[in-house]
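Written below as structure tokens is the structure these notes are about.
Note that one protein chain is taken out, while the other chains of the complex remain in position.
Moving on to chain A:
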């Protein structure tokens, strides 16, 4: 099931008494503007930051809630599947960071490009990926988005403007600037968001690519998802300057509360405008991952449990939107709980379906090595037993 991109337009009576609230539909005046202040103001580096007043609608807030609830459920379900050994190898979970994915989507189109590293499941969903494609891929089945051949770190969706899904820390940054290069070359008025973590922020290739992006005015937006830990190493132990939004030096930057979907949306909209006119900009999203770096990292040897539960209590992105929805009387507790139940149901159904998806055919070992293989020979482990002509 794809995320909600369809906007329902039922207009309803705003003032209903509690006695007949059960008749109330989810959206009230769903498209009229609500203005919300972000949790904290933006901090700019060599740029005037945008206002902390963000325009949104009831519909948008509901879609944030729905989409983040789905992402959260998906990641938690992936944890269980990994422990049940249905997912193998590496599995890097995004729960806690959902606001970045949904806020960004709200500010851009599918013609803009997103590229990220290996913590990619939720970004994939945001770009139009389905739960079935996601779970099938995680379990290495043929209905996976990469036909089971990529795995957790290698989700892609070119049609949705999603370019992966990369395992080597930092590599996605020059790649993202390359997407922006192509966009500028084609003059298509679109931008690229290149996501990377605080661990990758020290990579040399970032600065090489950023220099060229700035020299050539590429519409590249570098987004540092600063969850404050590069695997087991806290940011202050890895970076002399953990003010990642300033690290672009001559490239302007913005520091954003990455747990606030509206702040993310505002920053991304601002960045897109900037990048189309003035070239690269850096966004630092202050965010947090509840899980460890990957499923083989407990995540508690280098952080205290108090810190983790503290963030969950004070800054959880879904809770933030829930409070807004309740405060603006857009939905009540029960309706929101129902949405979460629905998310759980969708995830469970997708997993059940994914489990039925078969493993890829053995012949898939030899497909997609090239686009055009010219019939060249390729070999299995025993070259005299298994050989194939590459299609």
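A few remarks follow.
Convention: contacts are C-beta pairs under 8 Å (C-beta built on N, C-alpha and C of every residue); 3 or more make two chains touch, one makes a residue touch a chain; residues count from 1.
By our rule, contacts and distances are computed from a predicted model.
Between the listed names "glutathione transferase", "Protein SDA1", "Pyruvate dehydrogenase E1 component subunit beta" or "Cytochrome c oxidase assembly protein COX19", the UniProt record for the complex's undisplayed chain reads "Pyruvate dehydrogenase E1 component subunit beta".
Across A:40, A:215 or A:359, the single residue that touches the chain missing here is A:359. Of A:47, A:62, A:153 or A:251, it is A:153 that touches the chain left out of the display. When the missing chain is restored to the complex, the residue among A:46, A:88, A:323 or A:345 that touches it is A:88. Listed residues A:44, A:128, A:232 or A:391: the one in touch with the omitted chain is A:232.
By the touch criterion stated above, the residues of chain A touching the omitted chain are 88-90, 140-142, 146, 148-154, 166-170, 199-200, 202-204, 230-233, 237-239, 301-302, 359-360, 362, 364-366, 369, 378-387.
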